[in-house]
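Below is one structure; the comments refer to it alone.
Here the complex is missing a single protein chain, while all its other protein chains stay put.
Entry: chain A
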């Protein structure tokens, strides 16, 4: 029993150590000369542009459904005018960033994990290494930075569409002008609602890119490991998003309240 616990602990510590080393390699290679701008732009296109449809539709529907769910309850208390504020605060502070990050974890982390895992299995990463090229700079730095930049942009877009979805939701039963809805939405928001939620999305993006790259880059040989890399990338990235969110809430409360 004790030896099993020791072995599990050792394995865990090895994993942590390995991730720290991988982070170091990533950080060192950002500032090394010969940044892969072409590959970085390509990854921004894949991570960002190719996720616009999924993220946009999801954002719109979140806002729409949230409004439809809360409107009847608030109506009962005669507090219908609070619907725009409630929707905007919930979306901007919590629901938008977390749901969009989880969707990106499913779409992007799995795709990066599978892609790099497949490159590892087919010896493409070894081929880069043995040809004296730098696979971390080409594959890892570009993907992590693309995720770190594109996930916040996707979240901002999804938040905007969620607000639009909220306005459409309100208009299913009532007749509220867009001007009134959005004015009340923005009036309810404060600086402390917007900034921390945008800042945390950078960390979400970094976690998605990092976990996808780490799992793919360290997948073992064999085709089965590609599936495992993709799967564990999604699971780990989702877990990291929830953990980062919990820490971000604490930090925000400490700073602003």
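Miscellaneous remarks
The rule is short, and it goes like this: a contact is a pair of C-beta atoms (placed from the backbone, for glycine too) under 8 Å apart; a residue touches a chain by one contact, two chains touch by 3 or more; residues count from 1.
One rule holds in what follows: contacts and distances are computed from a predicted model.
Looking at the choices "Glycosyl hydrolase family 57", "ABC transporter permease", "Ferrous iron transport protein A" or "ATP-binding cassette domain-containing protein", the name in the UniProt record of the chain not drawn here is "ATP-binding cassette domain-containing protein".
The omitted chain makes contact with just one of the residues A:129, A:174, A:190 or A:224: A:129.
Mapped onto chain A, contacts with the missing chain fall at residues 34, 119, 122-124, 126-134, 138.
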